[in-house]
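Here the structure is laid out as structure tokens; the discussion comes afterwards.
A single protein chain has been omitted; all remaining protein chains appear in their positions.
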Amino acid sequence: MKPAPFEYAAPPTLDEALAILSENDPDEVKILAGGQSLMPLLNMRLARPELLLDLTRIDELGGISARNGGLSIGALATKRDVEDSALVRERNPLFMESTIMIGHPQIRNRGTVGGSMVQADPAAEYPAVAVALGAELVARGPGGERVIEADDFFITYLTTSLEPGEILTEVRIPDLAAGTGWSIQELARRHGDFAIVGAVAMLRLESGICVDLRVVIFGASDRARRHSEAEALLAGERPSAALFDAAGRAVGQSLEDPTDDVHASAEYRRDLARVLCVRTLTEAVERAEGSGG
Amino acid sequence: MAVDIPKSFEELPTSAPRHIGRGRRRIEDPALLTGRTQFIDDVELPRMLHCAILRSPFAHARITGIDTQEAEALPGVVAIVTGEDALRWSHPAQSSPEGWGTHCLATDAVRYVGEPVAAVAAISRYVAEDAMELITVEYDPLDVVADPAAAMKADSPLVHAGQGTNVMMDRVFTWGEVEQAFEKADCVVSEEFRWNRMGANPTETFGCICEWDPLDLSLTIRGSIQSPSMFGLGRAATFALPSNKVNIISQPHGGSFGGKGGTRGTDVTCLLSRKADGRPVKWIEDRVEYLTAGGSQAWDRYYSASIAVRNDGIVTGLRVALVDDLGATGEAYGAICAAKPLAAFTGPYTIPVAEYDLKLVATNKVPSGPYRGMGPPPHFFVLEQLMDLAARQLGIDPAEFRRKNFIPKDAFPYMIPSGNEYDSGDYEEVLNQALALADYPALRSAQAEARKEGRLVGIGVASAIEPGVFDWNAYAIVGMPGTGVPEGATVSIDIMGFITVRVGFSLEGQGQYTLVSQLVSDYFGTDPEMVRVVYLDTQSAPPSFGPGGSRLGVAITGAVLGACDRIRTKASQVVAGLMQTEPENIVLRDGQFGIPGVPEAQMSVAEVAGTMLARSDLLPPDVDPRPEATHVWTAAGRTPADEEGRAKSYLTAAQAVHVVQVEIDRETGFVEIQRYCLADDCGTRLNPATVEGQTDGSVAQGIGAALLEEYSFDSDGQPQTTTFMDYLMPTVYEVPTVEKVAVVTPSPFTPLGAKGCGEGAIHTTPAAVLCAINDALAPLGQMAREVPAAPKRLWDLIRLAEDTSAEGSRTG
Partner (left out) sequence: MAGRQIRVNINGTDHQAIVEPRLSLADFLRHELGLTGTHIGCEHGVCGICNVLIDGRSMRSCLLLAVQVDGRSVETVEGLAEGEKLHPIQEAFMDEQGLQCGFCTPGFIMSLKELLDRNPNPSEDEIKDVLGGSICRCTGYAGILRAVQSAVAKMGGGRPSLLD
């Protein structure tokens, strides 16, 4: 189980990386960040690029900072960087919680925020949280910089709207609005595994009325998706178990083409999506109430 | 020379044992902890090449052409072998049942995904894999049969056209008046069960370095080999070599659990070495190879079983029909797993008659092999679910139901209907201890409360037997010949009094080198640090089988104590000569040879050994001057199997009761193990810490079996679980804390009274966890019949119950 031969480049700057990318056939290049998903594929020869372009020497792509009511996270920041960041802890506990749910410490020490986004695994936490939070993904390419809404970034299984020749440079995560109640939960066969199904819920309570709802299901189909029909059921209403159940049913019914594999049938996933929708909404409301919202 | 092997600690020549019977630091550990132990992939030999194996992507296909030219031209490639080479230089693998083996490289057709088709030897594994991709194989796909029920039908595709059938064996074994027992029963409980393929997955896969000597026409094979002597005989047969021309060097290995496999890969690697003019060739099986086509896929079973019960709760008969899917060949000895339940067919119970309807079936899947416990774990899963069903039907508490049927402690030695004899036990005491540890009444009342809230909380109480110290006669029904499994050790004391023990098995994890040092140091009154344990290869070692069938702890204890006793006899003659008395007056105690009660007539072991080695001129003329002896221990009284497979086979019968509490998430089907308690009795505990370690590890593997682990295939025989992302090994999060209590009923038949305990808890854990799950599901009128009890399966059952009840309320 050894990789096929490849050329290797590890430029120290983004400009050099972009130049290398433009000089090569994009189909023959694989971009390496933390490698926690790509390296197994290389080892199994399921990916066999001519050139491996390693971004991990580009210091300018690291770092986490505050920016315009949100966080700017360099694409090469590791999950460990996020986990250790007081800024993230303070500004966005949902993003922090989703980080700690990822894999294991040894994976988080190496795996990057940008890598998870670009990998676009439908069962991964970061794309789901990015969709829920309305994150922006910043890419640089031959035509300059482009800002892509998370919902437009994730297309389907392992596919994003990054163009060939583009490199993801930054993920912009809006801060949680004051009083936001949130929840992220997932069901995996083992602790740390990719989720069979996961859910993210966010909302605020204004005078006891649900507003600013976000319900995202991941792991259940080709990509993490918002479920606006469930959100609509709750918007403007007082939270109640009956409404959560209705929202859950709406999620279950609207889930398109659920994944069917050795761990879970499509029908099972559909029902788990319902269950997790209810559970995350319940927890999100509890948090919102706890925050005095 | 009569050899006297102590049957208890009290019989050892020491006032108080200081080492045996205590948990202690293991002598194996410093090297393991610092990375110095040499596993097979750590070994480098001069001019060594590296092997990569090209495997079939089809479950069944004819090979119509192989082109290796391009691969041969790749720089760094030294040799390539295909089925042609296998035909020229080797025989088909031996198998059980006989006649179902094939060559190590496909010669005409491939019969499972992952079957080796060609192999490359190159200067590195990287280059070997590059070359592998340049080999083109043309396949003509054939119809696939991946399901044993389909395989038994008359119109099924044939895995081996020449056999004319896929049924490798079809026999009914009847032990007593079974028909009558079922006719007379007050109640008969029948059910069907499915145990999916799972297996060993040691953290180190298999690996070997094979060296063909073109002048001597001999083979030297180093590898992570669990049973070196048997492995060597197999290779001699495959390559038509005299058995003394095959030397097996077993490296320390990273676990095995019966699932190291590796014979086929070794044979391929031997062919490569021969083709490469005798250069050593290393093959390290990678994890994807292991999961796709390795040696651990065990127990692919469909059961239909019944028990006959009287109204007073006494079980009077057991019927088990098993269809065992052995995969494409019999080479991996999965059939042995179907035979082994004979050694404990009726478990810990007095069930007087039994029947076993056994069908072994070939399909287009990886040949199935052994795994820890060999075959009884699924058998006991079935038996224990039937016991619970019967208890529920009769309204008897499951713990009490078992108590009623236990073999009483005064009935030992006890002959079970399938012919084996249990040595000793106190099953009721083990049950009592387990129930007390768990506070069983409190668990039941908590469960009643939880049920009122609609929660699915269940408690499982299960008991099983661990047959220990295997004998080949247990497997006679699937064609394994012979009786007797020897284990030898050579103990030598050097001129300074330091002791070396030479054995024929390498490190595998169970701490047996430590055990050897404990035995010897208590016997001769020295410290374990002064004892060295040395591994010998098959051309030098005393007769040895090594670990397997829960035997080695007992067997090596017999070998070492026997060798010590032989030295004691010799040394006593020497000391008697020096002290001018008779040898029978000389006693060894606490490291001193001498005349009891005469302080001046004492010599230390070191003095005696020094005298023997340096001053043979002083010794009585007929005494061997070496303070050294070899003893080969073999379980006594084993009987050849009769026509119904009955034999005194496994020497010991350890027993356990596990009490498990689970809660099933009603909405998701996920299971949480909330409490895990067990009591077990494996006789005298030679190293309690090691025994506990075996138990802890075996519970973890049992949890994996019950809830997580499964080799899945699609209907085309394509494996679905070829990475550790999909084959789910338990991590620290999935294994519960295990509360344990020990009961000790020594075996009357073994050295120091120890019983086999290495396979241990996996006999009971899957049964107990499933009993708990089914107890949780009982209020819903549902039952989990399939292992592993994966969430998707339990969710299906819970939905079924809700649909049924919804329907009931609509129509009712």
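The letters A and B name the chains in turn, as written, and every chain counts its residues from 1.
Here is the rule we go by: a residue touches a chain if its C-beta (ideal position, glycine included) is under 8 Å from a C-beta of that chain, and two chains touch if they have at least 3 such contacts.
What you are looking at is a predicted structure, and each value in this text was computed from that prediction instead of being measured.
Novice: Out of A:D54, A:D151, A:E229 or A:D245, which is the one that touches the chain we can't see?
Specialist: With A:D54, A:D151, A:E229 or A:D245 as choices, the missing chain is touched by A:D54.
Novice: With the missing chain put back, one of B:T14, B:T37 or B:Q385 would touch it. Which one?
Specialist: B:T37
Novice: Touching the left-out chain: which of A:G192, A:G208 or A:G290?
Specialist: Counting the whole complex, the residue in contact with the absent chain is A:G192.
Novice: If the missing chain were put back, which residues of chain A would it touch?
Specialist: These residues touch the chain not displayed: 1-8, 10, 35-36, 39-40, 42-44, 52, 54, 56, 80, 103-107, 109-110, 191-192.
Novice: If the hidden chain were put back, which residues of chain B would touch it?
Specialist: These residues of chain B touch the chain that is not shown: 23, 25-26, 28-30, 32-39, 41-42, 44, 126, 200-204, 252-255, 257, 286-288, 507-511, 689-690, 692-693, 696-701, 723-725, 729, 731-733, 735, 737-738.
Note that in this section only the chains that are shown with their structure count from here on.
Novice: As a quick test, compute the distance in whole Å between the mean CA positions of chain A and chain B.
Specialist: One centre to the other, that is 44 Å.
Novice: In their shared complex, at which residues does chain B touch chain A?
Specialist: Contacts found on chain B: 125-126, 129-130, 133, 286-289, 667-670, 708, 710, 712, 720-721, 723, 725-726, 728, 730-731, 733-734, 790-792, 795-796, 799.
Novice: Which positions of chain A touch chain B when the two form their complex?
Specialist: Touch list, chain A to chain B: 1-5, 40, 44-45, 187, 189-194, 196, 261-265, 268, 271-272, 275.
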